[in-house]
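First the structure, then my questions, so here it is.
With one protein chain withheld, the remaining protein chains of the complex are depicted in position.
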Amino acid sequence: MKKRLSYLFAALLVAMGFTVASGATSAQAAEPIKIGFFAPLTGFAAQTGKDMLAGLEFYLKQQGGKVAGRDIVLISEDTEAKPAVALTKVRKLVEKDGVHILIGGLMASTGYALQPYVDGKKIPTLYPVMAPDDITQRKRAKWIVRTGWSSSQPSHPFGEYAYKTLGLRKIVTLGFDYAFGWEVVGGFQKTFEEAGGKIVQKIWVPVGNRDYAPFLPQISKDADGVFALLFGAGALQFVKQFKEFGLKDRYTLLGGGTTTDEHVLPSMGDEALGIYTSLHYSAAIDTAVNKKFTVPYREFAGKSASYYSEALYTGGRWAIEAMTAIGGKVEDRDGFLKALQQQTLTDVPRGPLKISSYGNPIQNVYIRKVERVNGELQNTVVKTYPNVSQFWKYDPKEFLKQPVYARDYPPMMK
Amino acid sequence: MEFWIIQSLNGLSFGALLFLLASGLSLIFGVMNIVNVAHGSYFMIGGYLGYSVFLRTGSFVIACLAAAVAVAMIGIAMHFFLLRRYSTHFPQVLMTMGFALIFRDLTLVIWGGDPLSLATPAVLQGSFHIGPITYPIYRSFVILIAIAVAIGLWAFNEKTSLGAKLRATVDDNQMATGIGINVPMVSSLMFGLGAFLAGFGGVVGAPILGIFAGIDFDILPLAFVVVIVGGMGSLKGAAVGSILVGVVDTLGKALVPDLSYFTLFLPMAIVLAIKPTGLFGRA
Partner (left out) sequence: MARAANFKNKALLFIGVSVLLVLAAQVLSTYWLSILTLVLIFGILAMSLDILMGYTGLPSFGHSAFFGVAAYTVAILSTRYGVGFWGCVGGAFLLSTAVAAIFGLLVAHTKGVYFLMITLALSMVVWGLAFRWVGMTSGDNGISGIPRPDLGEAVSMGDDVNFYYFVLAVYIAVFLLIYLFLRSPFGQSLKGIRESESRMKNLGYNTWLHKYLSYVVAGMFSGISGILWAYYNGFVSPSDVEITASFEAFLMVILGGPGTLVGPALGAGIIIFLQNFLSAFTERWLIVIGTIYILTILYLPHGIMALNIRGLKFNKTKTLSNDQTSGGTS
């Protein structure tokens, strides 16, 4: 028995050796164009990662998977939602597989962790989901083009809306305690307070927190609204517990776009009705272009489209259209990057999309309200702000003089 | 005042949930001396199974029982066919870790990764109001469940013949064999009971914590800490430890969010450093 096993291990070692060697000598043939996709496919964020992958696959299937006579090959890797693993997997995609473009990523921390590497390797990279502000603001990355959004982008119009249209005056914020949460909440605070409102309390909860019982009793009685920035299981539990602790009748509930995104909305119940959120997408956008995506997508993926799947659907299209524009010559990286930065698409599901000189999209921002339509919950668009830049109405140079939104920036008003 | 009352109830209800998990772990880990890192997985699987059963039957009680029994079967199979052969900890850890990884991936295959939530049973929905306090009925109910389970376990242990056999098996393996107790079967049943409680806890906890891949290793350290602080193999210890950890965790999160885990685990480590057998452990 022992002996046989030692042969087995020897064989395994030899096999490892071969793969190592073949990896080392793989010739760089110029035929297919390789797209490297990375996102969490296992672990707590697996489903968002799979939504993303499905969006990309769906687009490639529709498109036919060919550009200028070259086949498109999609190589996907699992990041386990850990930045260090993401970095290792991206190294593999670039150095072993030789991908021509990287696309993917979920967590803000991963976004910052990858930046030095992709800039160092000069790999054209799309961030369709990862939204940390500074990637397109104060720490701009040369090789990253963002087709998604910057975290505070949808919050800027929303702050004004909450004051002027919803008539709220005092708001408590509760959000995941990391860059994404700070930036979504910070952008909201800035415009809400400039409009005349006041953030009376900011509660930060651990990322991924599920039980909100310790936090709900702290919410100030003095406020008329609560702004929550959560996602995944946390969003689901929060909305439910908010009602159970008797707070739903007392406050208007608002949130960042992910709080009621379609990746959790189907699991919610009536407790979610009436929540206002803002994002650059809603599966319920009532346009022909969007329906052309959402209806067949549901058939393809067996579930409703979410902002994550739209992000990669559009991101995939963004990459392919840029490839087409340069005749498939993706080896010319500078030319490819330029094409990625300079194109405009007017007919993507979320609305018209172009990239600013800072590398961030200029796109519509939608204020959405959760409603039940035909028995299903959806994010009904109640107001559209067209062509919003990450700087909103501010002058970019002036805006960039303020620090990036953080836990205590903007500071609490006295 | 209102704040303190609600937070104490929160601490108690979270402690009650921990008790369901930790009482089983105390059996497996404290009494049978098996380091089972898949114990959190039982909690997770329980939640998922409960969800599926609830979808089909619409009955919360059936969901609880069916999920708990199914998880118990998994536990019994793991113990009877594999774990019982290994009396030392290293192989136990490697093996149960293997299972934990497999369980986590299988739940992903079967239920997808979307976060799920089990609806609170209709009778227990809503909140009660006493003066300015509004508190969810279900959370209070969880406290009652835990008390009932604690009493049940105590009675089982002290008053039934199977409980007596259990104690005999733990105290002296060989003698138990000598007087005709089927030791392998009794220990597998005991392991199954621990898994049963964890699976049950997973369903009961689902309306509060939700169901998601990852809860397995989120909750495991807490359960370990409860068992070890309370004292391994002690039912009383598991109860006191659960309440202690539940309350400290809740208050830490509410009062010193920046140091919330620090304030939970450091006192635990110090208690253990001073009294390694825990509060009620046998030396």
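Going by the order they are written in, the chains are A and B; count residues from 1 in each one.
By definition in this document, contacts are C-beta pairs under 8 Å (C-beta built on N, C-alpha and C of every residue); 3 or more make two chains touch, one makes a residue touch a chain.
Keep in mind that what you see is a predicted model, and the values were worked out from it rather than measured.
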item	value
Omitted-chain contact residue, chosen from B:V61, B:L162, B:M175 or B:I270	B:I270
Residue touching the undisplayed chain, where the options are A:I171, A:V207 or A:L337	A:V207
Touching residues (missing chain, whole complex) on chain A	1-2, 5-6, 9, 16, 19-20, 23-24, 26, 41-42, 75, 77-78, 82-84, 87-89, 91-92, 95-96, 108-109, 112-113, 115-117, 176-179, 204, 206-207, 407
Chain not shown, touching residues in chain B	29-30, 33, 35, 37, 82, 86-91, 93-95, 97-102, 104-106, 109, 217, 220-221, 224-225, 227-228, 232-233, 257-262, 264-266, 268-270, 272-273, 276-277, 282
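The definition used in the following text is that only the chains that are shown with their structure count from here on.
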item	value
Length of the line joining the C-alpha centres of chain A and chain B, rounded to whole Å	35
Complex contacts: residues of chain B adjacent to chain A	2-3, 6-7, 10, 13-14, 104-105, 108, 112-117, 119-120, 126-127, 129, 134-136, 138-139, 207-215, 249-251, 253-254, 257, 260
Contact set on chain A toward chain B in their complex	42-50, 177, 204-206, 208, 210-211, 213-215, 217-218, 232-233, 235-237, 240-241, 244-246, 263-264, 266-269
